[in-house]
Structure formats: C-alpha cells, structure tokens
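Note that this complex is displayed minus one protein chain, with the remaining chains in position.
Entry: chain A
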Amino acid sequence: MTMQTRRRIAEISLFLITLIVAILFFFPIFYNLMSAFKSNAEIMRDAVAFPKTLYLDSFKYLLTETEFPRAILNSLILTGVSIVAQVLIIPMAGYAIERRNVRWTRFIFVYFLAGMMIPFQAYMIPLFKELRMLGLYGNLAGPIFIYVAGAVGFGCLLYTSFVKGIPREIEEAAEIDGCSRYGIFWKIVFPLLGPVTASMVVLNGLGIWNDFLMPMLVLPSGEAKTMVVEIYRYIGEFSSRWDMIFAGTAMSVMPVLIVFISLQKYFVKGIASGATKG
C-alpha cells in the first residue's frame, strides 16, 4: 500500500466515524421534529418509524384550543424587548468603563463582574419578594428588568474588551468636530461594535427564549406564561398526549434552528471571543 492510499483510507474512515457520531448527535432533534407530525397512536405504536402522513392536527389543536398562542406571544415579547433593552443599556456602560479608566469605573467593572458568579438560585427567593414590593410581579416588565440586570456582567466584559480594539483617534477627530460623547458613541463607536452586538443578541436572545425557572416563578399563575413554561405544564397535565407536547417542543425548536442557520457565524464568534477574553 502506498502512502497515499493509506492516507486516503484514514481520511475516509475518520469521515465515516464523524458522520456516524453526527447522526447519533442529531437524532434527538430529528426525532422531536419528526414526532410532531405523527398522531399519538403512531408515536406509541412505533417511535422510530417515519410519519406516514403529515399529521398537523396537534399543531392545529395547540394553536386554537389552548393558550399556546398567548405563550408564543409572551416569549416573543420577552425576548425581543429584553434584547433591545440590553443593547440600549449595556454597550454604553462597557464603553464608558473602558474609555474612562479611573478608579471608580474600575471599581464598577469589578462590581459588575462579580455578578457573573452569583447563580440565579442564590437570589431568586428575595427577588420574588422584591418584585411584589415594586409592583412588578405578574407582568412582563419584571422579567425584562431581571434579564437586563443579569446580562450586565458578561455584557460589560465583552464590550470593554472589544472597545479596547477600536482606535481612539476616530473619536478624537469627532470630538474636535464638536460631536458630543453621546453622539460619538451611538454614531461612531456603536456601529463598529456590530459583531459583538450580534453575538450578544443571538446568545442572550436564545438564553431568554429557553429560560424556564424565572418566568415560571415570576409570571402570574393561571395564565399562559412563556412557551417553555407552557410546555412544562402540558408535560404534567397531558402526560399521555405526546403528539401535542411534541408539536409544542417542535414550535420552540424550529425558530432556534432557523436563527442558527441564518446567523451561524455570530454564535461561534461570540463563544470563542467570550471564552478567550474571559
């Protein structure tokens, strides 16, 4: 055997192994999406088989007979508004901390970073009480504030490290031209931070979309909360209606799949930069 054929065989076998692992890896997601298009009887009879017909009744049922549409709307509002609020608030802080490097901003920076170590469970019980006192319990405003507050630590870390890489000369030139700090930030610096912002938006956005414990505790009981919380409730209530729950989970997974496919590079960039800078 020549060197070349040996290398070829090694390449092909590595490819095959990777392929098999990838198929096994993807199976649960595929199974989830596939089962959403099967009737309950079909799922019970043969879990592995492909759907014979495209069964859409469970989607129809979920969207017309239950409070699921309300839950979808809540998830969309929560994710959308929280992300916009994060983008409006956190980059400014990261920028100011990095550009105005004095004792009190350095202290604030450490103070923000400390939050990254505090697990949600460590403060959830008093938070609950606090929301009641502030009148934020039982509406969507409460969770939005909590999501923005929870993103400050990591967001500032991300933004300070990227602002460092932007040359100050651009800002100085704008300053001489009479631009205010506010204008400099939003008109000049912020557009240059586009990739970081995109990473923060996709990663935090998914985190909020998928969040379970906080919205379950904080949103009013007896009404639809978020998609994930609603799915959890159905698992308890309709434990024998797998088709319906699968339809719900598929509706929660599909948007993630679409966002991921269209914005792939920002996911990977966000993690890699967050990890190495952190």
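In this section, contacts are C-beta pairs under 8 Å (C-beta built on N, C-alpha and C of every residue); 3 or more make two chains touch, one makes a residue touch a chain; residues count from 1.
The rule is simple: contacts and distances are computed from a predicted model.
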Chain left out of the displayed complex - its UniProt protein name, from "Electron transfer flavoprotein subunit beta", "Sulfate-binding protein", "ABC transporter permease subunit" or "Acyl-CoA dehydrogenase": "ABC transporter permease subunit"
Among A:Val87, A:Val152 or A:Ala174, residue touching the chain not depicted: A:Val152
Per the touch definition above, residue among A:Leu62, A:Ile83, A:Leu127 or A:Leu219 touching the missing chain: A:Leu127
Selected from A:Phe59, A:Tyr137 or A:Trp242 as touching the chain missing from the view: A:Trp242
Among A:Ile9, A:Val84, A:Ile170 or A:Leu213, the residue in touch with the chain that has been omitted: A:Leu213
For chain A, residues in touch with the removed chain: 11, 14-15, 17-18, 21-22, 25-26, 28-29, 31-32, 35, 43-44, 46-48, 89-90, 92-93, 95-97, 99-100, 105, 108, 112, 115, 117-130, 145-146, 148-150, 152-153, 156, 175, 180-182, 185, 206, 209-213, 217, 228, 231-232, 235, 242, 245-246, 249, 252-253, 256-257, 260-261, 264, 267-268, 271-272, 275-276, 278
